[in-house]
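Got a structure for you, written out below as structure tokens; questions coming shortly.
Missing here: one protein chain of the complex. Every other protein chain is in place.
Right after this comes subunit A.
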């Protein structure tokens, strides 16, 4: 047997381009990469120019080259014409958008190994637990960002941003002992600090999704 068809495998990341200014795209990407060098490493990337963006073959090719230079894996593009994609040396992924619209990404939080962080997560730092849960036992500062494909637990003060279920797991939850977050998000549904009920500040909370709506409630407060 010379080949084997293994069906769907893993996920890929979609890099949405919001401008056709190549250097700006790469510059912002570099910013993300300095904070979170592992964010994209080894994950196939799909380039998706935003609707109505005027991209040329050169733009697409330059961005793809830039990604490769940074050790990333651009494998295809979407939201562009077949001719444009192939001229830029990229495959065209046609049904991804449709597929994601019809059948939203995994609803279940992945059960990979949890990542445990015991050092403070400082302003400007970003931690991403890919494929599993994130457990943080130290404070998360304002200006820091913690993300997980699964659940997030913070057994300390959470002042920064916490994003659970970042690949779309709608049953992911965020637990924290002392909630002062700048942002809480689950599967892309978020609330900013000024939308969060002030009564939930400074206490233990749990956040989860009900449909599209992010719920935050006091949690594990003895007697409360």
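Criterion: a residue touches a chain if its C-beta (ideal position, glycine included) is under 8 Å from a C-beta of that chain, and two chains touch if they have at least 3 such contacts; residues count from 1.
To be clear about the criterion, contacts and distances are computed from a predicted model.
With the options "Acetolactate synthase", "assimilatory sulfite reductase (ferredoxin)", "Septum site-determining protein MinD" or "Branched-chain amino acid ABC transporter permease" in hand, the undepicted chain maps to the protein name "Septum site-determining protein MinD" (source: UniProt). Residue A:141 is the one among A:86, A:141, A:193 or A:215 that touches the chain not shown. Considering A:71, A:89 or A:124, the position touching the chain not shown turns out to be A:124 (whole complex).
Mapped onto subunit A, the footprint of the missing chain covers residues 119-125, 138-139, 141-144, 157, 159.
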